[in-house]
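All protein chains but one are shown at their positions in the complex.
Take a look at chain A:
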C-alpha cells in the first residue's frame, strides 16, 4: 500500500507535466530584443558605419565615368566630366595631403561648371515653362522655376542618376548641397562638350519632367486672389459678380457655403468653404486657374518640346505692374 501511495504522487505529477495542446499565436519574441541589441551595438560603435563604394576593391573610376555618360545617352568630354564630379572639399583635402608628402599636382574643382550649368538651367527652364504654360503669369513661372532649381529637387535628380558614389568629396555619404551642385556641374560639362541643344534636352528630360503629376499652382502662392481677379477683369471691362448659390448647415459646425462667380451673367467658376468669405476666395482661385489655363482638368504639360524655345515674356500678364 505504501508503494501505491508513493507512486500516486508520481502519477499525478506526470499527468500535470503533459503539455496541454492550446492554440497560441506565434509571436516572434526574439525580434524586439534582437533589434534592441543591434541598436545598442551600433551606438557603442559610434553610429552607423558607411563604407564608401569608391574605396572597394572592385571600383574603376574611369569605367564608372564612361558608363555614366553612356547610361544617360550623352557624349561627355571625359576630363570635363571628371572635373564636374570633383567637389571643392575634395581638392582642399588632397592639397593638404600633397603638402605633407611634398609634391604638387594641380586639380580642378567644379565651381566654374556649377555656375555655368546653373545659369543655363535658369534661362532654359524659364523659356520652356513660358512656352508650355502660355497663359500663366511671369510670377508663377518664376515660382515653378525656383521649385525646380531648389536643392531638394536637384539633389533628388542627382541621386537617382547615380552620382552618389562617383562624387569626389571629403565626406561620405555626401550631403544634399554637394549632390545638387554636382548635377549643375554635369549640366555645365555637357554644355561645353555637346552644345546647347543637347544640354537643353538633357535638362528637359531629367529636371522639367519632375513636374509630371504635380499641381503647378502649388508653387506660386497668391496672397489675395480676389483683388488680383478683379484687377484682371477690370481691364477687360466686363462685370464680375459673386453670388451665394448654396448654403447648408448654417449656424452649425458643419456649415458649408457655395459661391459662384458670374462674368456678364455667365458662370465663370464656383468655390465652397465653411464661411462665405472663404467660399468667395476659393471661387476666385478657381477663376484665376481658369484664366491662367492651369485648372485641374488642364492638358498634361508637354515634355517633348525640341530645341530652345523663344522668349514670349513681353506678351504675358504682368501682375506686379498693376
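Assume contacts are C-beta pairs under 8 Å (C-beta built on N, C-alpha and C of every residue); 3 or more make two chains touch, one makes a residue touch a chain; residues count from 1.
Here is the rule we go by: contacts and distances are computed from a predicted model.
S.K.: Just to verify: the chain that's not displayed, which of "Large ribosomal subunit protein mL43", "Exosome complex component N-terminal domain-containing protein", "Ras-related protein Rab-14" or "LSM complex subunit LSm2" does UniProt list as its protein name?
M.R.: "Large ribosomal subunit protein mL43"
S.K.: Check the options A:58, A:100 or A:223 and report the residue that touches the missing chain.
M.R.: Answering carefully, the residue with contact to the hidden chain is A:58.
S.K.: For a quick check of understanding: of A:72, A:276 or A:298, which residue touches the chain that isn't displayed?
M.R.: Only one listed residue reaches the unshown chain, and that is A:72.
S.K.: Taking the full complex into account, find the residue in A:31, A:101 or A:253 that is in contact with the omitted chain.
M.R.: The single option touching the absent chain is A:31.
S.K.: State which residues belonging to chain A touch the missing partner chain.
M.R.: Interface residues of chain A facing the absent chain: 26-28, 31, 53, 57-60, 63-64, 66-68, 70-73, 156-157, 159-162, 164, 204-206, 208-210, 212-214, 246, 248-249, 256, 258, 272, 296-297, 303.
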